[in-house]
Every structure is written in structure tokens, then in C-alpha cells.
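One protein chain omitted, others in place.
For clarity, chains are labelled A, B and C in written order, and residue numbers in each chain start from 1.
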Amino acid sequence: MYSLRDDYSEGGCPAVMSALSAAAGEQNITYGEDAHCEAAAAKILALCGDPDAEVAFLNGGTQTNLLVISALLRPYESAIAAATGHINVHETGAIEATGHKVCTIPAPEGKLTPELIESVVSAHTDEHMVKPRLVYISDSTELGTVYTKDELAAIRGCCLEHGLYLYLDGARLGAAMTCAENDMELSDIAALTDVFYIGGTKNGALFGEALVMRCPELRRDFRYMVKQRGALTAKGFALGVQFEALFDGGKDSLWFALAAHENEAASRIAAAAAESGYGFTARPQTNQLFVAMPDARAKELSAVFPFHAMGSLPGGRTVARLVTSWAIPVSATDEICAWFSSHPAR
Amino acid sequence: MYSLRDDYSEGGCPAVMSALSAAAGEQNITYGEDAHCEAAAAKILALCGDPDAEVAFLNGGTQTNLLVISALLRPYESAIAAATGHINVHETGAIEATGHKVCTIPAPEGKLTPELIESVVSAHTDEHMVKPRLVYISDSTELGTVYTKDELAAIRGCCLEHGLYLYLDGARLGAAMTCAENDMELSDIAALTDVFYIGGTKNGALFGEALVMRCPELRRDFRYMVKQRGALTAKGFALGVQFEALFDGGKDSLWFALAAHENEAASRIAAAAAESGYGFTARPQTNQLFVAMPDARAKELSAVFPFHAMGSLPGGRTVARLVTSWAIPVSATDEICAWFSSHPAR
Amino acid sequence: MYSLRDDYSEGGCPAVMSALSAAAGEQNITYGEDAHCEAAAAKILALCGDPDAEVAFLNGGTQTNLLVISALLRPYESAIAAATGHINVHETGAIEATGHKVCTIPAPEGKLTPELIESVVSAHTDEHMVKPRLVYISDSTELGTVYTKDELAAIRGCCLEHGLYLYLDGARLGAAMTCAENDMELSDIAALTDVFYIGGTKNGALFGEALVMRCPELRRDFRYMVKQRGALTAKGFALGVQFEALFDGGKDSLWFALAAHENEAASRIAAAAAESGYGFTARPQTNQLFVAMPDARAKELSAVFPFHAMGSLPGGRTVARLVTSWAIPVSATDEICAWFSSHPAR
Partner (left out) sequence: MYSLRDDYSEGGCPAVMSALSAAAGEQNITYGEDAHCEAAAAKILALCGDPDAEVAFLNGGTQTNLLVISALLRPYESAIAAATGHINVHETGAIEATGHKVCTIPAPEGKLTPELIESVVSAHTDEHMVKPRLVYISDSTELGTVYTKDELAAIRGCCLEHGLYLYLDGARLGAAMTCAENDMELSDIAALTDVFYIGGTKNGALFGEALVMRCPELRRDFRYMVKQRGALTAKGFALGVQFEALFDGGKDSLWFALAAHENEAASRIAAAAAESGYGFTARPQTNQLFVAMPDARAKELSAVFPFHAMGSLPGGRTVARLVTSWAIPVSATDEICAWFSSHPAR
């Protein structure tokens, strides 16, 4: 039995774990003001092409999302998100708990567009309504899809026109940046957003996300915000150590390689499923596959390769979300592909 | 140069790091619903003598404090704390950020008493004022002092009389429970409080605290609270793994041994300082020492053993906070003692 | 020019203003603990048929909504509302500012049903999502429609089944209870909800709403909540004085008569518009009419009878919201009807 439930069922990758062990005996400055964090930030900013930006290392995605959004907005301002956006659906109202409304809109393939953003903006006209002030997107999205550079640039233009911050949730940015259809580098992401984060938890770290902050309003006193939300890690050096390991090598860094590996596995599985007649409810682009399966087939698959069912479709079908991780052995991918080949859709 | 700044400048202790590395390749259920968390909780609850309690593993102290307090209080209710309490001074208003006032009162040695608690309660008489509903204490305190069983029982009685929850912040509970003057076991702490946490970050873990929840109101839907505050760790099994290692052995567990070691070091340093004529602004009981030093002496000490100065005293003196950690080598303790012997107070 | 913009452009009705002036020289107990508030509450509770309920007099609707919802919910719990619900659209995120998400669903005619409520409940399955705990409805709705007794009873049954509080926003309850299709009395509203409010601001008061609280969880310490949100009126007796005047006469009270008057005016206008070929985007039932008008006609109307346009329809049409108030003179109604008769839809 091999789990396809998510991409964070394993601990850190070997390089990360070794680095953590090696550093465990050192005395480091606490709360992220140590040499490891400094070095890791420098590596990341070099890839981002913006040495003036700042990096904050945080423990997890929901924490990062609520920090960024509550730091940037005044009390009556809101975030715009796709209806499928993580902040809308799967964070137990974390943004609202900081006082802010999330204005949502159904978005095909989980991706916002200038038109969708503008339709939200134009519906908010006066002080009886919240004032949209930030656009939240995720890349890859909650449906495994990715933005192209043109799409992101168009969103950016829309944000600039309407005075909106653009924040990109990169929990699975590695998967986005190493997929076949990717046409961006980290420096593009940095140039086209105000703030984004580079996901570690879902790409080889034991825990941790690297928040890249370009806009000065966010950087001002950001550590106060982090502390206040209980998110300032005492042994912050442990975050620096991990990101040093993940970004030791510029464009050849482990962080890219791990993501490429999981995408490759997913791509093979998607091909096998397609060949056996299965369809997808979202275009397979990265390491999350949404496969439409007859209920009986879904049950069979889950007995050997457990996954999360994401709802039902007409005609007695289940949407199976299959997620590959940096840790998936080639042998497991082989077996999953073989299962699909021997279990046709009909 | 050896740092006495705090007890969280090192990573996890060897047993913790080994356990983390060993588990890194496993696939575990996420968000703390895995076998490691279950096993660690069982070990802890056995020591607490309350199998019906529940344990939640969290990343850090401020996060734990704000979660417990905001989960237990209705919007207009407040927490009572010593003026020196961590939630009052050093958490950047984390409790207030969840909407609740902290009612403070100066407390000798950083310890609350029934009299102090009652003076706060009696000052809050009607709906124009907040309603105190929870007492926050820390053990060992922010001044390194500890509560005796009688003192804790008296506070508990006071809380029951006035309908107040009692919450004990155990960031340094290990130090409290292994100091010379301790007369409690974990089962006493559990029996005399509604909720408390067992600090890991400051006692050998890479990160993590174990919150022991006895009161049912807190347990109800607590995971919703955790998720909403961005505190539900994706790879929660990493917390379970660490606490399994720290509590593998009942009353002989590593968690006790590590704390005993740091207390022993502090005790030797305190004796050396006292012999050389230094006084203390708080009674030396655990691994935090508050030594009154002539400014020049403080400067000399900080050049070889850096520490945090905690303010000034009349007569040109500095309060030096010297903290020993689980990782302090005996040789370092020897050197610090030697320094004090060769640098008399006057 | 006579304004049809809303039903709160005038001050208090003559009886209310006289009562306020008469009481202005008295010395009364402050903060709503006076004899006027007590008498007004007794009159209201007699009509509600529940002497054990409690009444709180508050200044306005948004304030009342945020108080009720934030008093009843734990931090991770949410309110369910129609997408058109006032708390979702027109309160600048007031509910979110207290930390709670509003889970919305498109609702025909602005009215929730058990099916709609259940579709929201069933989509929230675990601690990664908020937990719906309260249903918010308004009667009459933001579209001027009303609930029948059967519809409200069905919603109540659904709420009881799913452990949801039912809260009815009665900003325009007077209009609902005096319209032609009404089949409820105040005692029905009380029996079928946990809490509701009787709107004064939009029905003859200078300011004020009477919140009728049946559920004990809400009543507990509610005054603390009110004070904390800045909503405890110093001269609370001014609210009691007004509601005494409005409810002096049981079922023949002024509050009913004023609403009946405004409904009668709206009903005549609706008939005139319909006769001239105009359609409505929501069924005309109370004092808010949503008339679909060719843009040019809308412009003509607004020059003599200003109103708020509520968006555009295909084919160059405007949705004109026409609102009648307790104060509308019969002569004004006559003139508006005459306008429609002389300005056919096409």
C-alpha cells in the first residue's frame, strides 16, 4: 500500500535531515536572525533577482497566508480569491479570524483572470461594502493547474490598475515551476507579484515556507506581525538550515529537482490513466491529478493506493485526487501505472 | 565564547534528531493524526495519570498560549496574569490580537497567589469592565522561580471558588519539575490545572510543545481552533516523533534528565557567583539566573559568555540573565564557575 | 421631488418625537436599566408570548447583527446567509471583523430554504473548514419578499436537526408582518427563532431596534458584549421611550399601523406600475419594489422621485428600487401612481 493522499506524508528529504542533524549541536542566534537564515535568504534572493527584497521563513502555509493578508490590509479591506482558493475553503476561516472578508468568485481551473478580478472590484462601490485590496492566487493551484507568464502578467497589470496587491501562494510553486508547461523562473514570479512564498513543506522540507517580500509596506515591522500571531519560530535557524539545503545550487538546486521528480511521476500516472480511458476534472499539469473514476474502480484503487476522494460526479463516479510527492519511488510509480493499465475505465 | 542567552540556541538533542531522521522516510497520516502522535500522547497521559485528557502537539509557546486562551474565553472575558507573565510582556500583544484583555498585577518573584488573583477579580464588578475568566501562570516562571504543590493547590482552590480556568504555561516545566525544591509530579500538575503544556522547544526538542487538556470545553473542536490560527502542522507526525523520544521511559524519560542537567549547571554557577559576592534579583531555583553585577563586570562576562541584560539597578549595576540549556557541556559550566571565582563582585 | 430612496430618510414619527421630548427632562437610570426600557420590553414580550425572553434595545441593524452573531459563535464557527443577505453584502465585512466567516449561497427571492441550508452544512465536513452554526435570515428580505409560517417552520426544523441557531433580522419586520400575504404574528416569529429583532429605525423610530432573545446562551452576559462593541447607549432610556410609544396598544400598536401604511402605498404603486406594463425583478410583497424600467424611463422617474438603481438588466433596463416609508403622504403615493400611469413601460 502506497499513499497518494498528499505530498506531505513524509518527513524532510535526506539532504534536509542531514543538514538539520549537522546543525543541531551549534549555538545559533534565535528567532531567525542567525547565519543560516541569512545565507538561505541570500540564495533565494539571488534566484529572484531582487537583492532588495526580504525573506521571512515561516512554518506553514495557512500561517503565512494569514500573516501576509492581515499585514497588508486595513480592517475594512478584503482579499479577492478564486472560489476554490485555499484561503476560502481549507483554512477554517483563518483570514476572517484576522477580521477580513474573502471575496470569492468561481474561476475555471482554479485560476483568476483580469476579468474575474474586475467583476469583483466593480461590485464594491462604497463604504457599505468591503474594499478589495489584495488578489490571492496560488500556483500551482488547488486543482493542480499553473499560470503562464502571460496570464500572470495580465493579472499583475490588472492589480496595478486597480491598486491591488498581488500575493501568490506558492505552497506548490516547485511543482508549477518544473512542469512541462512552465515558462517562468523565480525571478519572473518575483517581478510580477508584491509578495509570494516558496513552499518547503510540500517539497522536501520537514517544515517551512520562504516568504519573499518585495513590497515595502509588508516588510515594515513584519517581525512584529509574525510574533503576534505566534509564528516567530524560537529555533528559527532550523528553517534557514533547511532552505540552505534546498537552494544550494542556484537553478540546479534540490528544490527544483524534487519537484521535477514528483511531476514526472504524476505525468506518467496521468498518461497511464488516460490510456485506460480515464478522464480528468482538471487538466493534469503538475503533481496533483483529479481523475474521474467509476465508484467501484475508485474503491479498488483506494485499497492499494489510498487517496482523498474530492466529491462525486453524475453517473456513479468519484473524483480521485492523486498526489505524488518528492519521495515517491520509481517502483511505486511503476505499480500505479500498471494498476491503471490493468483496470480500464470501463 | 559560550552563549548563556537562552535555552533554545541549539537544535534538538541527539535522541530527537535521530528519531526524526529515522522517521523521515515513512509515510504518515498528516496533521497530527498519526501513530507517533498517538503513542507520544499515551506516554504523556500515563505520566499525568489522566487517560481521559487529550494531548495536542503544537509548534511553540506563544501559539499555544493564544490558542488556549482564545478557545476558552468568550469575547468579553479576560485572562489574569502576573505583570511579568510572558503573555503580558513578550508576546507582542498576541492575546489582545485574539480580542482579549490581559488583566495584570505585580507579583513578587513572578508568582501569582490567591490574594493577588482575588484583588483582580474583586475590581471587576459589572458589564463596563471585562470579566476575568482564566488565570495564567508559568512554571518555572519568567524569573526562574517555581511553585510548590501547596501554592498551586491554593491557586486552584481560588480558581474553583471564582469560576476561573487555571492554565499553566510549561515552556520551562522540565526545569521546574527537576529543581531541588520541586515537590510535584506531572500528575500533580495535571490534577491541579485545567490545561497546561509541557515545553519541548526549551527542553531538547527541535520544536514543539505538548498541550495537556483536561477540561472538556477546551477539547471540543480544539482542532478547528488550531487550524484557524495557522497552527495545525502539516507534518504533525514530526511532533509526535520528538515527544516519543523525550518521553520514552516514564519517570526516567529523557525530558526529565535533560532538565536536571541544565538545572545542575545553573546551580553550580549560582553557587560560584554567590561565593564571589554576587546577589540575585530573583531566587535562583532553576536554569535561569538573574545576577546583579557591577556594569563593568557584566561587560567583562558578556565578552566571554554572552547573555541578555534585563535592565539596570541603582549603583551602576546590570541584571544579567544567565540561562543554561540541556546542551551545556560540563566543561562550559566549569569555565563559567571559574570566571565567577576569579571575578569577585567587588 | 419626493424621495423613494429608502424608509429612513425621515426622523421619528410624531408619537415617538413627542414621547422623547416629554421624557427629556426626567432623570432616568442610564444604560437601559430604566423604567421606560422595562415597560417597553414588557409590552413587546407580551406580544411575543414569551415572558421569559429578554429584550435588548440597540441603536442600529448592523450593530445588532454583529453583536448577536459574535455572541453566539465560537471563533471557528460561521453564519449561513443568502448571497443577498445584508450581512454578506452591505455591512462592510462587519461579521468578518468579529472573526467569523459568512457562508453564502445564492437564494431565489433572497429566501433561504432547508435544502439550501443543508447544502452549505454538508459541504463543511472537518476541521479544515469553518463549522456553520447559525442561520441568518431577514424578513422582509433585502428583496422585499417575506417568509410564510410554513417556510419559517421548515427552516426551524432544519436548524434543530443540524444544531444551528436561527436568527431573524427584522429591520423591516413590520413590513413583513403587515403585508397581504403575511400569516404570522410576533409570537410565531418568537416561537420559531432563537433570536430576532424588531426594527424601529425603518419603522417610525428616530433610531433603535428591539432584540428579542430567547436562547439562554445569548442572554448570558449579553450586556458585556454590547458594551465591548461600543453599543451600550448611555441614555438608553431614549430607546425605551420610543418603543413604549411604538408598542402602546398590543396588536393595535402604532408599529403595525405605520408598516401597514407604507405597505399600502407600495402596493398601490406596484399596481400602477404593473398596469403600465412594468415588470419586477422580485415579487412585490412589501414596501420595497424592484421595478425593471427602460433606462430612459428610470432617468425620468429619478428626476421627480429619486431612488437607488440596483444594477442593470439586458436590453437597456435599470432595476429601480422604490421604497415607501411610514411617512409617505397619500398625496405623494397618488403622484407616483399617476406618474406610472402616464409613463408606460413601452
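In this text, a contact is a pair of C-beta atoms (placed from the backbone, for glycine too) under 8 Å apart; a residue touches a chain by one contact, two chains touch by 3 or more.
None of the values given here were measured: they were computed from a predicted structure.
Student: Sort by label and list the shown chains the missing chain touches.
Tutor: Over the full assembly, the chain not pictured touches A, B, C.
Student: Which one touches the absent chain: C:S140, C:T233 or C:S267?
Tutor: Checking each option in C:S140, C:T233 or C:S267, the one touching the absent chain turns out to be C:T233.
Student: Who touches the missing chain here, A:R223, A:R283, A:H308 or A:H343?
Tutor: Touching the chain that is not displayed is residue A:R223.
Student: Just one of A:S3, A:S70 or A:S302 touches the chain that is missing; which is it?
Tutor: Result: among the candidates, A:S70 touches the missing chain.
Student: Would you indicate which residue among C:N59, C:T104 or C:Q288 is in contact with the undisplayed chain?
Tutor: Considering the complete complex, C:N59 is the one touching the chain left out.
Student: Since one chain has been left out of the picture, which residues of chain B touch it in the full complex?
Tutor: 75-76, 78, 89-93, 96-102, 127-130
Student: Need a quick check: the contact residues on chain C for the chain that isn't drawn.
Tutor: Counting only chain C, the missing chain is touched by 2-3, 5-6, 8-14, 17-18, 20-21, 23-30, 59-67, 91-94, 97, 201-202, 206-207, 224, 227-235, 237-238, 327.
Student: In the whole complex, what residues of chain A lie against the chain that is missing from view?
Tutor: 70-71, 74-76, 98-99, 127-128, 130-131, 221, 223-228, 232
Assume only the chains that are shown with their structure count from here on.
Student: Based on which chains touch which, give the shortest step count from chain A to chain C.
Tutor: Minimum number of steps from chain A to chain C: 1.
Student: If I average the Cα coordinates per chain and compare with the overall Cα mean, which chain comes out closest?
Tutor: A
Student: Which chain has its C-alpha centroid at the greatest distance from the C-alpha centroid of chain A?
Tutor: Here the answer is chain C, farthest from chain A.
Student: When the centre of a chain is set as the mean of its C-alpha atoms, what distance in Å lies between chain A and chain C?
Tutor: 43
Student: Quick one: chain A and chain B, Cα centre-to-centre, how many Å?
Tutor: Going by mean C-alpha positions, chain A sits 34 Å from chain B.
Student: Centre to centre, by mean C-alpha position, how many angstrom separate chain B and chain C?
Tutor: So the centre of chain B lies 51 Å away from the centre of chain C.
Student: Which chain B residues touch at least two other chains?
Tutor: 224, 227-228, 232
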